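Only a single protein chain was left out; the remaining protein chains are all shown in position.
Showing subunit A:
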């Protein structure tokens, strides 16, 4: 065989082999262990939502490790180990649905953890509903996700409505001169509902909304919107979006000299990336969050108190947990508690047990309303002071007084 000929055949063999492996490896591995509880999680480990996906990944692994070290979860009279099966759906909704179906039919998971964000939660919950597999969503807070009468979807975040009214009330009390508000929101499920929510709450609270616009996903320049806001001279500027949008908006506000006594960015300071990215510019920005590690809740589960969770998390990652970490770790406790009460893996019984959840955890109380969403509770209002997150309210966990936005 000539040298060239050899290479040609080698290449062909390589390619044919590659394709064949592709085709055969997709045949499912059948045997499953009857003594494990399987939880499936389609995660955005790459793509636009990768940062958030990795947060879910890390706390779920921590939780599973902790549970299994303690012997597993109590189901009836025996303890069962937990297995977490994760796939990367690359921040693509279509793939999320496909992987959810794979988890249910191929890996035979008994529970699903929904991925980050309201939109993808909807997609995964749709698949879960079809197969009647309970789906726990830990990072979807928009009521529009829970309004489709899905009976197998449960969310550990409280409705965002709870965030807006309390905030208007609190700010009016701290800064009685606040009369006007400008709202700039990202046109995406959660940020949009927050923008609409705050505008409504502000009007109900006697404020005047002098500016309210939505910017499309992927906007790289807020200059035009910010200039209009500057002209309206509001007492309070409220911007919604995800970390990158808000870092950009804050920097452009600085460049254009747009400011107000109160500047709120949601979710901004809830994520440490926001303060890290902005440095001193982040000072004075207020926000609301669903959970903060400064809270001191006590309850059941592998982490009896918030402090226990915090120290474990700190030891594992070296960083501070945010609400995504807290809420997702608590999602595991919902399953643990439901299995203990149901005493069986029977689908319908487990679902009913989840629906009847009423527990205290390190993350706070979890009790699902009729739509499957955690009930409203008092949520922390936070502010960046000296590049660190301080809690302003509620009063029992507050560790700083509110300051005006530095000029």
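Points to keep in mind about this one:
Simple rule for what comes next: a contact is a pair of C-beta atoms (placed from the backbone, for glycine too) under 8 Å apart; a residue touches a chain by one contact, two chains touch by 3 or more; residues count from 1.
Operating definition for what follows: contacts and distances are computed from a predicted model.
Its UniProt record calls the unshown chain "Branched-chain amino acid ABC transporter permease", which is the correct pick from "Aspartyl/glutamyl-tRNA(Asn/Gln) amidotransferase subunit C", "Branched-chain amino acid ABC transporter permease", "Cysteine-rich domain-containing protein" or "succinate dehydrogenase".
Screening A:67, A:140, A:189 or A:278 for touch with the missing chain picks out A:189.
Within the set A:97, A:232 or A:294, the residue that contacts the chain not displayed is A:97. Even with one chain removed from view, subunit A keeps its contact list with that chain: residues 5, 8-9, 11-12, 15-16, 18-19, 21-23, 25-26, 28, 45-46, 86-88, 90, 92-95, 97-99, 101-102, 104-106, 119, 122-123, 126, 129-131, 142, 144, 148, 186-189, 191-193, 214, 216-217.
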